[in-house]
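Our next item is chain A:
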Amino acid sequence: MKVGLFIPCYVDQFYPGAAIACLQLLEKLGVDVVYPKNQTCCGQPMANSGFEHLTGGCNDLFIKNFSEFDYVVGPSGSCVLHLKEHLHNHDNPEIATTLSNKLYEFTSFLTDVLKVKTLPARFPHKVGVHQSCHGQRGLHLSQMTELVAPEFSKPGSLLNMVKDIELVHLSRKDECCGFGGTFCVAEEAVSSKMGKDRVEDHLHNGAEYITGVDMSCLMHMEGILHRQGSKVKVLHIAEILNGE
Partner candidate 1 sequence: MSEIQNKTNHADLAEVFNNDEARVDWHDETLWWIRSKRDVAVNKISNWEDLRETASQIKHNVLSNLSSYLQQFESNALTNGITVHWAVDAKEHNQIVLDILKKHSIDQMVKSKSMLTEECHLNDFLEENGINVIDSDLGERIVQLAKEMPSHIVLPCIHKKKEEIGELFHQHLGTPAGNADPQFLTETARQHLRDTFLTRRAALTGVNFAIAETGEFVVCTNEGNADMGAHLANVHIASMGIEKIIPERKHLGVFLRLLTRSATGQPITTYSSHFKRPNKGKEMHIIIVDNGRSIQLGREDFRNSLKCIRCGACMNTCPVYRRSGGHSYHNAISGPIGSILAPNLDMEKYADLPFASTLCGSCTNVCPVKIDIHQQLYKWRQVIVKNGYVPAAKTVSMKIMDWTLSSPTAYHTAGKAGRFVLKYAPVIVNNKLNPWYKHRDMPEPPKESFGEWYKKNRNN
Partner candidate 2 sequence: MTSREKILSDVKTNQPDLTTMPDVDFLLQEDVDVPEKFIAALTAIGGHVIEVKDYAAIKAFIAENFQQPSRKITTISQLGDIAEYIEDDSLAPHSLENVDYTIIGSDLAVAENGAIWITEDKIHTRVLPFISQHLAVTVKRKDIVPTMHYAYNKIASTDYGFATFIAGPSKTADIEQSLVLGAHGARSMTVFLIN
């Protein structure tokens, strides 16, 4: 099995630690992983701003970089969802469909493809899990509180394999953090308020770390924590699952 590692642009530029953890854990689990170095971005920032018609270049590049792999894995629910819903190729629609079917968000790849049952990780801290909306509601990484349906959580189950970790209870367990791509600057007031409220839920319930499947949400919350002078840190879930 040959896996292509898809690292979203902002993770590449701002959070290399999350990408390294992702790569190292996949390697530990015996996966043959390659990072195609010419990758850039999935095109979501443009598409969500209404400029999906300008994302052709991003699509072509993604297809060029990743078509050869058996699976493509990325540590971001949001970018993966965007590609699954919108990756297309005008001349060869099938190549895009095939590729998006092989595309997995990191925790769902661990859960559904590798069927991971144990992890050699330890993380002796209180951790709040942020359910990033696109991963949760878009990719169904965990059950949604709006639906009348059985509980499950792929990221939650993986975190429960980590020794000495304590997951904190949140009063609103799947409310959006307000990042929303360009929403975070276009609707600055509401975005910041949503982020503040989300962070407060974690702080109030005693989290020392906030984790999740999307670094973008975590970057937003980290920005607020930092401004507040809080010692609470954000970590991508791969960094916890790859711990010690």
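Definition applied: a residue touches a chain if its C-beta (ideal position, glycine included) is under 8 Å from a C-beta of that chain, and two chains touch if they have at least 3 such contacts; residues count from 1.
A quick word on the picks: all candidates are chains of the complex that A comes from, given by their letters.
Note that this is a predicted model, so its numbers are computed, not measured.
Enquirer: Which single candidate from 1 or 2 touches chain A in this complex?
Expert: The single touching candidate among 1 or 2 is 1.
Enquirer: Within the complex, which stretch of chain A touches candidate 1?
Expert: The touching residues are 7, 9, 11-17, 19-20, 23, 34-35, 37-41, 43, 45-58, 60-61, 133-134, 137-138, 144-149, 172, 174-176, 178-181, 183-197, 219-220, 222-224, 226-227.
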